[in-house]
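Below you'll find the structure, written out as structure tokens, and then a few comments.
Note that this complex is displayed minus one protein chain, with the remaining chains in position.
Each chain carries a letter (A and B) given by its place in the written order, and its residues are counted from 1.
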Amino acid sequence: MAEGDLTLKVQRFDPTADKLPYWQSFTVKPRPGMTVLDALFEVLNHQDGTLSFRFCCRAGVCGSCAMVIGGKVRLACETQVAQFVGKGDLMLSPLPHQPVVKDLAVDYTHFFDRLKKVKPYLVGKEPYPEKEYIQSTKERQPINDPIDCILCGSCTSSCTMAWTNSDYLGPAALLKSYRFLADTRDSVPDERLDIIEGESGVWRCHTQFNCVEVCPKKLNPTEAIQKMKIKAFKRKLFGRRGTKK
Amino acid sequence: MSEQRVATSKVAGTWAWAFQRISAVLLIVFLGVHLYAAHFMDVGAETGEEPLITFDEVSLRLDQLLYIVVDYGMLSMVLLHGLNGFRTVLFDFDMFVRRKKLIDVTLWVVGIGTLIWGIVILFPFISGAGG
Partner (left out) sequence: MKISSFKWLFGRNSEFWPTNMKTGMWAWVGHRLTGLALVAYVFLHLSFISTASMAEGGADFDALMETTSQPLFVAMDFLLVIVVIYHAMNGLRVVLFDLGVGIRRQKLVFWVTMAISAVLIVGGLLAIWHLVFPEGVA
């Protein structure tokens, strides 16, 4: 290993062949501007063709390459390797507490099941407009942030409550719910609150802030969940009319 | 996992959460009064060594209705807050969510049982030396 090289310690696991995962080391030579995803390609192309990881856009938009990089969940395509050179081995493992398909690729089925529960789509108001719903800048402001979610699964994977309670909707689904709840064009806020106000909805959040720490888009799911807690509680106190816009 | 099972309970969640916050704030106040009354307040009893809490001292204090209310109020708040918190911890785990009804009933029984026990064990102080 030459000076300035980086050793990647990758968690390898093939469910059809291995009983337990194991670490495998690869050495790559960092180039300027090299991302962790680039380093993984270096390994895949020149050292071990059996390494599996998920990727798509390579630009931090698709949310496919989220993994644990050096103890923190990040997007491989947005993380520069230069910051890890000279600090020991760089450990790479798949998203925590998710079923592993192979090596660094995890099964997102449960994650998307959770998302489906919160009706992640706009239910329009009648009468439907001919062209589009008109929104003022002020009306659009609350959803400016939550609309940026790329569904990479980082937050829900790093939330311990979402890990141990499979009913819990998790930060990503709750942020999505908030995104439509705060949307002035949406017409079913009561229905959305019904879904999220159960014990496995917002009340499972114990403000751990892991989701805020890991979000690659710097979103704040905890704040969204807290706002929904207040909305749900106000509705409980003052009845359904309290939440009507 | 794809079944559309969303909420375990729509009733308990909101109130359990709200009550946990309200009882938390009340407990801080109760705790202050409780600690002051038990350790620092002078009730005029012959207590011998100063830091010692004695039966007579507690009896004298509990002659006043205020401190009976504070002690019993604190007891009920502590039980509600503690067991409700414990319930929250349990329901963070799948294996306990599946036995939700059993756990709810058990915690109510434990809570009410302990409340009665706690009320009874103060009787000797209340009917004791003070008179």
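We take it that a contact is a pair of C-beta atoms (placed from the backbone, for glycine too) under 8 Å apart; a residue touches a chain by one contact, two chains touch by 3 or more.
Note that this is a predicted model, so its numbers are computed, not measured.
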Practice item. Check the whole complex and report which displayed chains the hidden chain contacts. Key: A, B
Study note, to complete from the structure: In the whole complex, of A:Asp5, A:Glu191 or A:Glu213, the residue touching the missing chain would be A:Glu213
Point to revise | Option touching the unshown chain, where A:Leu44, A:Met91, A:Val123 or A:Val188 are the choices | key: A:Met91
Revision key, fill the gap. Filtering B:Ala16, B:Ala37, B:Leu60 or B:Val78 for touch with the omitted chain leaves B:Val78
Check your understanding: When the complex is taken as a whole, what residues of chain B touch the one chain not shown?
Key -> 21, 24-25, 27-28, 31, 39-40, 49-56, 58-59, 78-79, 82-83, 85-86, 89, 114, 117-118, 120-125, 128-129
Exercise for review: Provide the residue numbers of chain A that touch the chain removed from this figure.
Suggested key: 11, 13, 15, 20-21, 68, 70-73, 91-93, 96-100, 158, 160, 206-210, 212-213, 220, 222-223, 226-227, 229-230
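Methods note: only the chains that are shown with their structure count from here on.
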Review point. Taking each chain's centre as the mean of its CA atoms, how far is chain A from chain B in angstrom?
Key: 40
Point to revise | Residue numbers on chain B that touch chain A, as the complex places them | key: 1-2, 4-10, 12-18, 88, 91-94, 97
Review point. What does chain A use to touch chain B in their complex?
Key: 109-110, 113, 117, 160-161, 164-167, 169, 194-195, 197-201, 203-204, 206, 229, 232-233, 236
